[in-house]
Structure formats: structure tokens, C-alpha cells
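What follows is a short report on a single structure.
As you look at this complex, bear in mind that one protein chain is not there, while each of the others sits in place.
We just call them A and B in the order they show up, numbering each chain from 1.
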Amino acid sequence: MRYLPLTTEEEKRILQSCEEASFETLTRDIPENLRIKKLLNLPEPLHEAEMLEHIQELGEKNTAPKMCSLLGQGAYDHTWPAVIDYLVTRGEFLTAYTPYQPEVSQGTLQAIFEFQSMVSELFGMEVSNASLYDGSTALVEAILMSARLQGKSSGQVLVSEGVYDRTQEILKTYLTSLGFELVTWQASHEGLAEEKTPLITNPVAVVMQSPNKWGLVEDWKLLKKTADTLNTKSIAHVSHTHSLALFESPGTAGIDIASGEGQSLGIPIGFGGPYLGLFTCLKKDIRQMPGRLVGKTVDARNREAYCVTLSTREQHIRREKATSNICSNQSLMALRACIYMALYGPVGIKKVADSSRRAATAAREIITKQLKNAKGLKVLNGTLLNEFSILYSAENERKVEKLQAAALSQNVILGLKNTAPVNSGFKGALSLAFTERFKKKNAESLEKIFGELIV
Amino acid sequence: MTTASAANSGWPQASTLLKEQSKKGHEGFSLADSEFPEAEKIPTTLTRKHIPGLPELSELDVVRHFTRLSQLNYSIDSGMYPLGSCTMKYNPRINEVTGSHPLFARLHPLSPDSTVQGAMELMWNLESLLKEISGFERVSLIPAAGAQGEYTGLKLIRAYLKDKGIKNNKILIPDSAHGTNPATAAMCGFEVVSLKSNAEGLLDKEVVLKHCQEGDVAGIMLTNPNTLGLFEREIQTICEIVHDHGALVYCDGANMNAMLGLTRPGDAGVDVMHFNQHKTFTTPHGGGGPGCGAVGVCAKLIPYLPTPLLKKKDSSFAWEENSEKSIGPIKDFHGHFMMMLRSYTYIRELGAPGIQKIGRHAILLANYVRCRLGKSYEVAYPRPCMHEVVLSDKLQQKNKIKTLDIAKRLLDFGFHPPTVYFPLIVPGALMIEPTETETLATVEKFCAVMEQIAKEASEENAFDKYFKNSPKSLPFAKIDETKAARDLKLTWNN
Partner (left out) sequence: MSSILPDRKYTKDHEWAQLNGKNVMMGITDFAQNSLGDVTYVQLPETGKAFTKGEIIGTVESVKAVSDIYAPITGKILRTNADVINDPSILNQDPYGKAWLLEMEASDESEFQELLEPDAYGQHAE
């Protein structure tokens, strides 16, 4: 077998060299009754060609690849250049371990250092770590860090209603059992965080997401003001990294910690992962930062070099007192993002953001026109990046579902059902997302779908 | 002034920072102009005023930069990587073909179930394979990595006990455990109790019993084989003791490679275990991630599994989002699917005949190292090992040569060092895991180099003569990690 080179002859030689009679005596620590004595019940082995056919067959059972998908909510089907796939599959990157031996890991280390630098630039923040699992868990870590910075082990976290429902559920999983209470910072009926500061007693952090779950761009300055009023830390959660090419960065607004999802930076949506959790903060708070960090230094011949640094925050040294239990980073995904940012630069990233925004704006205009006379359906109108939402009343829920079904039969996946702002009086929302892949011909079929069904 | 240097040479070398190579007007992307009219103007309060300081480069600039960087890395593709507990085995190339397959790469995770049946079937199939291999009743593929698998597992224990009205709050963890174990227990709000390994390097059932009798024990977190590469002989009795006291057993599956085809943790009484698919089932390490976890559970923990849970009805698949007793979602969407494609490919290609040789070959090669290097190094626990063996620098210390010196000297001979100074209970540990994908000839070469280093270490003035400036033959000399920590430079700008 191609991945199992040891021959029977060699097996014997090894046993002899260890003065063992058999493999069974060598492994005598495994209790007899726990030994597997027959062949496991697994499907027959497949040779390479058969394997590729099998995957192709499974793939063909997916009908989605033939469709025009308007799904978003934290995963966006942007284009990525072929050169990324080519570079990250170089074995030297793909099959390297965590760079604990810096002398033989300078490639990975410098790439992470450049990644940290570029993420810091985009976020306008002083420092970035080497990445975390995904956007939502990065936000969990941001809140835990905020608590540590204030020496709090319990208290209230004010979370804006515009944080994805899924992310809010994930926050609950991690934080409520530790003694933190999540309090909703309600949105206006227009889908943006309310100006008025809600009162909470023992604040741990204030969290705002932008673009928010309805696709609207929030103002970080309001987040900063609210956190200041409550005398606690501000956490900005950037749901779509390309938004930072057009909209104000968290750093400029004086935010304490900013987390985000970096999937749009050259990472395929790939049915959910792996993605890229981004994490940035101020340099003065670095010792409470979770996750791996790479720093610049020199080698013994005084040449610029890089290594993992401040490891004393991490689990392998500080164990139960570590800043997080995280052991890996999403290194290969960070590398993808690093190459993407290097290729696109400020101009390319802005162009992708702008093209996506133009597509979403055009679609919003079409639908707004179609819904002009529809009762119980309202398009949310704030500043958008590439996603927007249509609010619907309870009576219209069936209609929206029918619309989605009809669209599906015409090979259009018509967005995702979402919750509506509590203050809006609507039952739910339909959120539609767009990227630079969306063309005029797609806009025409969208117009047709809405035109036929909503009159 | 132009300085002539090796900067334009194609040989492996350092590459200056992207920022320094940037030139205004260069671009490395190919993007069509939008067909849609300009969007409404962004309100001034929301507009970004400063252009982010990203570099501008041509595509070839970028290709050369990252090609050069890659050449500064050691990797499995370039040589043996004997890192104990990391299972650095070959990552088959076919995985990269299936793991980027266009019929999966652009599937949105929230697509209607009916449009992604192939992807869901693959996840169902992979779960079935892992269940059969490990003896668990269900496997959640969601966890992003081993540490998140641990988190999920401990949350399941917490949820199960809470449901039964038990408020116990202590987690027993052997002193040989990976750092993630105590860190995870703390993240779940548990109190960590460290268990001392016995003279043989194993968990002692009496010690476990004593702690269980003291009360308040929610569970035990053990690693099998443990980080000394030894199989926990008393695993069944330990599971019984823990269960008798109303607590549950968590197994860290980091060392699952050793058990493949030989024994199943589910059969031994383990309640919950995470898989490191990036170790055992060959998804790439990628320079530190992404990992790919998965959590296997016994029947009684199924109701608590994280959402979404995959369901099969007749021959179609659906996600179940709401489950009354579930611990809830633990990350975005449903796991690192593109990594699952890779591990699925690996397991299906090998099938039972291949899978069942993995543990055997890994164990044989590790024992070869133990028996051969046991003559020139101290073996921390001299007994047959499983997939890895822990040596120490005890003999070399007599001549003032430390583990770190040995590690750096190995680099001179072209081998990546083993895991060093772990587990913490062995002073100066050198933890070696050859893995089954290496040929015996390669492992023999590694041993010969280790013997050579031991010989050097025994000579007079050994340090100055051989070790002082190692590594010597690499593009980079010893890197000043102290300076990095004292004088923090974490980005281009600060």
C-alpha cells in the first residue's frame, strides 16, 4: 500500500531488534478483551481513479453549483485568483508544522507577520494575532479578553441586535455558563443600533457588528460612545473584511478590540469551512490577547528573522491559566488571505467591495420598485455593503417562502430567512447577498421572479 | 546607487517584506468592471478616510515572494518530521484534489438541504467511518480543531451531569497531559485537579479512586496512549471507577493513530473523545492549522451534541437545528468541511485492510527507535511503547549538552527535531514519533544521526566543538527569541 511502506520482512527485523516474539507481545499493554480481532466493517478500499470517480459522483448530487446563490450571513462567494491555490498547495507551506522551530520555519513565520501587518492596516488597529477559528469564536475570545482586561469574571455584555443570530447563539454557548449575561442592545425599526445607551449594571463589554445581520453598515463611533458612557470596553465585530476598504475602520473610532471574519479574503465558502477568525487590539493590552503571535527579531548573524512570541500567554505553557485553550491558528487560511491582500492591494480590495456594493444596490432598487405597492413588505434602506434585507409581516411569511421555492425552481437560491428588528413590528426578514459574480443577467431574472409573484 | 547582491538570484533565500517591494500602480488581480451603475454615495461619517497601507505588487512579484518564503520552511514533503504527539505523517496529494473539488468548494453552508445532498452524504459517510473505527455511537464533525473538540466534549459532560442534577465541578487531568486539557477545563469553568503519573508513567487506578471518593468529580480527561507513548493498561478499570462515582471519561484523541485497527476507545468505556483529523486522518498541518476536530460520543451523550446535527431520513439528509438538550452551536456553520473531504478520501482509499495496518506500523517503527536509541540516550520509561517514545538528555547533561542543543544540532544533519521539553514530567524530554508513512530506511538514517550526536555530546569540549553555533548549515542561524519578546515588533509599523 502506497502510504504504508513497512514490509513483512522489516516487521520481523524490528521485532528481533527489540527482542520481542511477536507484535502481540510488544503491545502487551493492550488488554486482550479490547483488541480488535477481525477486519473493521468499512467499505472496500478504493484506488485513486475510483476515489476520484466516487467524489465526482457525490459532487454531482449537489445541485447548488448550477444555481445563482444569494446567500450571505457571514459567508460570501467572492472570486479568488488561481495563484492562491497554486501557492498554498506548495508542500513547504501545506505540510509544515506549527513554526515552533523558527530556524526552519521562516517562510510560515514571515507570512504570518505580513498577515498580522496587513490585517492591522485594514482594521486600523495596532496589532493582530495570527488568526483564530472563525468570526464568531473570535468574538467570543474578544469578550473574554475584555473581561480579563477589567479583572471581571462575571457581568453583562451588551450585544447589538444586529449581530448574526447564529453568532449570538454561539456567544451564549461559551459565555452564559461562565457567569456572563448577554443583554441585547436593541436596534431601531430601521435596523441600526439605537443612539440611546441602554443601562446595564456590571458591564463587561459592548459589542457591535458591521455590516450587521441585515446587511447595514453601523457607525463605530456610536459603539465607542456607548462603551465610554458605560465605562467599559468596546468590541467591533467586522462581519465582512472588504467593508474596511470603503467604510471607517474600528481603529479610527478608537475601539479597544476588533474581531472579524476573513473568509472573503480569498477563501472559498466550501460548505462552511475552514474560514478565518481575525483578532486585533491595542498594543498595551497584548498580554491578554488570545492566540498565536509572530514577532520580528534577528538571527545569530544579525539578519532580520521572525519567531512565535509571547507564548507564555498560551495553553502549552500557562495551562489552566492561559488566555485561551486554542492551540492552532488557521495558518493556511491566513496564508490565503495574506496572498490575496498582496495581490489585490488597496485598489483591488476596494474594487471588489465596490462591485459587490453596486450589485447589491442595483438589486435593492429593483426589488424596492417591485414591492412599491406590496403591503407588509418593506426593504430596509440604510447604507449597505453587499447584503440587504426585506422585512415581512406575519401574513406575508407564506408568501416569502413561496417566493423562495419558486426562485429555487428557477435555479436561484433566494437568500436566507432572518429575524426582523424587534422594534420594527415585522415578523421576519429575507436577507439577500451579492458579490462581484452577480451580473446584469442575474439581476434580470431576479426582477422576473419578484415581478411574477408579488403583484 | 545599486548594490549588487544575491537579491535577484533564484536560490533559496530570504525575501524582503511585501511592503518594501510595493510600487504604486502595480496590481496582481484580474477583475471585470461592474456592469452596474455607481452606487449611492457613502455618508461622510461612515466613509473610510485613510487608504489601508496594503502593498501594490504584480502577480509575479507575489509568486516569487511566496515561493521564496516557502523554500525557507521544513515540511513533511521535504523530510522526516519526528515530532512526538503531532503525527506528522504524509499528507497524500490526492486529498488536495478532492479537498478543493469545484462541486464542493462553492457550496454555501446555509444552502437549502435539497441542493447540497452530496456534501451532506459525504459528512454522513465520514461519520459512519469514524464510528466504526472508534466504537462510538455518534460523531459530531463540527469542532474546528482538537482544542475545540475538547471544549465540546467537556460541555457535553457538563450538560449531561446538569441534566441528571449533578453539580460536580472537578476535572481530573494527569500531569502528563497536553496543555490544552487544563486550559479547556478552565474555559468550561471546571476546577482542574492534576493527577500524578506513577513510576511506570501510567495513570494509577488507586489515585483515580482516591480523588473520586473525595467527591465533586465531574470527569477525567485522559490521553490514550498517553503523552509518554504508553498505553493506559488500566483504562477499563479507570473508566469503571469514574462511572461508579457518577462522573464521565473524556479521552484526548491526539494519539489515536496508535490505536487504529488495534483497539477502539469506545469499547474501553470512554464516553467522549475528540479526533484530530489533521493528525490521524492526514488533513494538512498547514503551518499551524486549520485543524479538523470531531467528537465521538457514547449513546447517553447524543442528546447534548452541538447543533446542527445531521439526520438521515430514508435516503436524504437534513440538518436539525433545534434540539432541546443540545449544548448549542460551538462555531460558525458545521465544521471544516473542505478538510473532511480530505480525511474521507484518505480513509476510503485505505479501507479496513489499510487502516488496520496504521497502528501496527507506527508502533513497530517507534519501538525500533526506542530499542536502538536506548543504547545512546536515556529512555524515560523503559518499556515497550506505542506510536512514540520519550528520550531525555540525562546522559548528555553530564557533559552539559541539553535537549535544545541536540534539537538544534539535528537541524545541521537535515532532520527536524523531535518534540522537546514535553511532556513536562520528563526533564529534558525528546519525544519521537516516526509515523507509519516513513520507510524503515529513513528511520534508520534518523537514528544514525541521533547516535552521531550522542557521540559528539560525549566528547571533551563537546559544546564548543559541535553545538555552540548550531544550526550552521541553514539559511538562518539561531534565532533570538528573547529579543522578540523583550522588544515586541508585531507588524510592519510597530
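Couple of notes before you dig in:
Methods note: a contact is a pair of C-beta atoms (placed from the backbone, for glycine too) under 8 Å apart; a residue touches a chain by one contact, two chains touch by 3 or more.
Not measured: the values here are computed from a predicted model.
Every visible chain touched by the undisplayed chain in the complete complex is listed here: A, B. Screening A:Gln56, A:Ser154, A:Thr312 or A:Asn381 against the full complex identifies A:Thr312 as the residue touching the chain left out. Summary of contacts with the chain left out: across B:Lys196, B:Lys398 or B:Arg486, the touching residue is B:Arg486.
Screening B:Phe36, B:Tyr160, B:Phe281 or B:Tyr421 against the full complex identifies B:Tyr421 as the residue touching the chain left out.
Not every partner is drawn; the one left out touches chain A at residues 287, 309, 311-312, 317-318. The omitted chain makes contact with chain B at the following residues, 421, 481-482, 484-486.
FYI, only the chains that are shown with their structure count from here on.
Mean C-alpha position of chain A lies 20 Å from that of chain B.
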